[in-house]
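Every protein chain of the complex appears in place save one, which is left out.
We call the chains A, B and C, going by the order they appear; numbering starts again at 1 in every chain.
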Amino acid sequence: MKRELIINGKTYQVDAVNMDGHELSFVFEGKDYVFKQRKNKSRLVITNDHLNHVVRCSRTARNVQVNIGPLEAFVELPGAVRAKKSGGGSGSLKSSMPGNIFKIFVTEGSLVKKGDKILILEAMKMEHTMTANTDGRLTKIFYKEGDQVEGDVELAAITPEKDAE
Amino acid sequence: MKRELIINGKTYQVDAVNMDGHELSFVFEGKDYVFKQRKNKSRLVITNDHLNHVVRCSRTARNVQVNIGPLEAFVELPGAVRAKKSGGGSGSLKSSMPGNIFKIFVTEGSLVKKGDKILILEAMKMEHTMTANTDGRLTKIFYKEGDQVEGDVELAAITPEKDAE
Amino acid sequence: MIRKILIANRGEIAVRVINTCREMGITSVTVYSEDDTNLPHAFLSDEAYCLGSGALADTYLNQDKILSIAGQCGADAIHPGYGFLSENPLFCEKVTTAGIAFIGPTPESMLLMGDKITSKKKMAEAAIPVIPGYNGDNQDNAFLMGQAETIGFPVLIKASGGGGGKGMRVVHQAADFPDALEGAKREAQNAFSNDRVLIEKYVPRSRHIEVQVFGDTHGNYLHFFERECSIQRRHQKIIEETPSPALTPEKRAAITASAVEVARIIGYVGAGTVEFIYDEADNFYFLEMNTRLQVEHPVTEMVTGFDLVRLQIEVAAGEALPVQQADIRQTGHAIEARIYAEDPDNEFLPTTGVIEQIGMSRINGVRLDSGFCDSNRVTINYDPMLAKLIAHGMTRTEARERLLLGLDDIPFQGVKTNRDFLKRVLSSRPFNEGNTFTTFIAEFGSVLAKRDYSNDELALIIAGFLFYEKDTPVSADETTAQNAWDIISGFRNV
Partner (left out) sequence: MIRKILIANRGEIAVRVINTCREMGITSVTVYSEDDTNLPHAFLSDEAYCLGSGALADTYLNQDKILSIAGQCGADAIHPGYGFLSENPLFCEKVTTAGIAFIGPTPESMLLMGDKITSKKKMAEAAIPVIPGYNGDNQDNAFLMGQAETIGFPVLIKASGGGGGKGMRVVHQAADFPDALEGAKREAQNAFSNDRVLIEKYVPRSRHIEVQVFGDTHGNYLHFFERECSIQRRHQKIIEETPSPALTPEKRAAITASAVEVARIIGYVGAGTVEFIYDEADNFYFLEMNTRLQVEHPVTEMVTGFDLVRLQIEVAAGEALPVQQADIRQTGHAIEARIYAEDPDNEFLPTTGVIEQIGMSRINGVRLDSGFCDSNRVTINYDPMLAKLIAHGMTRTEARERLLLGLDDIPFQGVKTNRDFLKRVLSSRPFNEGNTFTTFIAEFGSVLAKRDYSNDELALIIAGFLFYEKDTPVSADETTAQNAWDIISGFRNV
């Protein structure tokens, strides 16, 4: 079986994935790997040859966070990947962090230049100014002042225009 | 509702037990008690008035172990109580600990005196000699040398006899 | 004698105070907002009262509500922690007027040190070296611009009323001054309800070195040595240590003597921290005094062996400090790393989520001061600091290595944190060499970049994920992702 996994934002191909009871084998970047599982209640230990690796995994909304000793990785969930791909285009303005919309400087329909202040997000008593990432027309603002938003959601749409000057 | 609970080996009556959502009330030794529950996942916090008590409970084969701050109690399970009551009589010899039957000194049918060595139990490289708890006839030995036993199980039966001298 | 303490704070510092109360046999009382019902400070105390929900002004900053709870529960002292009401002289006065001991300095000390103007003036008079700057009443924008030009760029704009990097801006040239001033004032207003700012000379390559001092009501003034807190992002400390790798025994003697002198001049009572700017030529300048316990106090505790919260409580009870200066020694080295819910790869902006698994370290000499436990939610309503991990060792190298391993043991799964970034700082060569200036992160950005994993490391991660997935099917199409989110959100109101 082939698998495609997005780990820390990069896409990797895993080939010949085979799970046989407590044994897993696969091919990655041309090399064969075999791992065994030793599980007791919620604790997961995997071994290759005699090497021990204690694996801790937790699921968040979009990822599975995997920690193995000093290694930390966020493996994206297949569905989340699709959702992201279908998300806003190049002119969309996404929230830099979860927070409150503290102030909006521009109105829908106005022309903006790259670097213009669009709005201020506020979280944990800290402000963050969001600026236009392209020249164009601000076609839509999805929130109003005082709204609370999650991180990485589309706040406004900017349509690049030829005459945007 | 009335409840009878055996806590650390003693029996207690609890009256007017009423569980209403997150609120519990009962009468114990003539005094009214009201407790509220604050539960998050596996953590159980109970409060009376504004006093916090973090409760930890684990079930073992015969008890629920309850720890609340410095308090520790073993609350017997109703079934276990009955089982115990129906167990061997006064002349029965129960294992003092889990272990192996290392040596048996007497044979079935022989007469024994209180204090006579019956057998040696061995656990964790340590010996414990079990002696007769009454004068009488050793009517039954339930195990043989080399057997492994749990703690507090009947090992042998001694029937008190008038002529046991 | 203090028998019952109300802790007017939340998170790790509230838990910290609970622990010492527990050791001293003092009843601890905590307060918590409805959002915080499942946080440890709400249930680890002996007694807890809900402050309801709403803005900070309605909960942790609601002086009347807190005072009324103190009266209701019969507390004989209030510990304010740090932040919140800890440096508020009005609150302090209200507390003492109500016949309750305030575990902290007098309102006079707070007033003096809280406004940076008079404090610097007073220190300069007493021949304590101070940094050049303008600390005046005139808050006119144009006037402040003029002052900046007189001092000479680069300058630092700082909120008079607070700390923690809020309302603070470095300005390198006159053209950037007006915008920076406006932003600083607005942040200051939001954070401290006071938009007053001061301007001072910015020393670009300097160290932040501070001295822990203590005074009592019997005229004793002691220091518990220094802490170096130069590793900062957005003017907020993220790694602190003691001893400072920069100080010679002579400089240590000089800077600690200055700090004790500051405490003595103002008749300081309780725990305080005198902060200095330490430049490349080994000059130090008085910066400010924090009239409360600091976030980074554990490194001092681990190196001196004293419980600073216990000393605070004893001093507030009117006892004399139970120790002489000569009995306070530095043994070994301690380093603290602050775990923030933030994304170092996204300008250190805050993150949120549910903490699924904190983890726990098995390394000796490692201490975790956490305000959260498993399945707690991190929201945008409070400070993004989740916990502090502190490691002690016989040498700086040992402390550093223990801290690095300790950080591996506490992944704080579920919320993006700065943990990996902290590891990169701690394992970098400049940190190892003690080349620690407040510009550290900007200066050594390239050294601090995340490295790519090798193929064998990636294979291990892939294997871990696939085994996990086998027992816990994961996918995030619209429906299940929504469900997962609902489940997580559900914890909030349980």
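Basically, contacts are C-beta pairs under 8 Å (C-beta built on N, C-alpha and C of every residue); 3 or more make two chains touch, one makes a residue touch a chain.
Remember, predicted model here, so these are calculated numbers, not experimental data.
Visitor: So which of the visible chains would the left-out chain be touching?
Guide: Across all of the complex, the chain we cannot see touches A, B, C.
Visitor: Hey, which of C:Asp307, C:Asp345 or C:Glu443 is the one touching the hidden chain?
Guide: C:Asp307
Visitor: Could you tell me which of A:Gln13, A:Asn52 or A:Ser110 touches the chain that is not displayed?
Guide: Residue touching the absent chain, from the options given: A:Asn52.
Visitor: Touching the absent chain: which residues on chain A qualify?
Guide: So the residues of chain A touching the missing chain come out as 38-41, 43, 45, 47, 50-52, 54.
Visitor: Considering the whole complex, not just the chains shown, which residues of chain C touch the missing one?
Guide: 15, 19, 22-23, 44, 301, 305-307, 331-332, 360, 362-364, 367, 394, 398, 401-402, 405
Visitor: Which parts of chain B face the unshown chain closely enough to count as touching?
Guide: 3, 5, 7-8, 12, 14, 17, 19, 24, 26, 28-29, 31, 33, 35, 37, 39, 44, 46, 48, 53, 55-62, 64-73, 75-83, 96-100, 122-128, 148, 150-151
The rule we apply is simple: only the chains that are shown with their structure count from here on.
Visitor: Could you state the distance in Å from the CA-based centre of chain A to that of chain B?
Guide: 55
Visitor: List the centre-to-centre spacing of chain A and chain C in whole Å, with centres computed as mean CA coordinates.
Guide: 30
Visitor: What are the residues of chain C that contact at least two other chains?
Guide: Not one residue in chain C touches at least two other chains.
Visitor: Which chain A residues touch at least two other chains?
Guide: Residue numbers touching two or more other chains: none in chain A.
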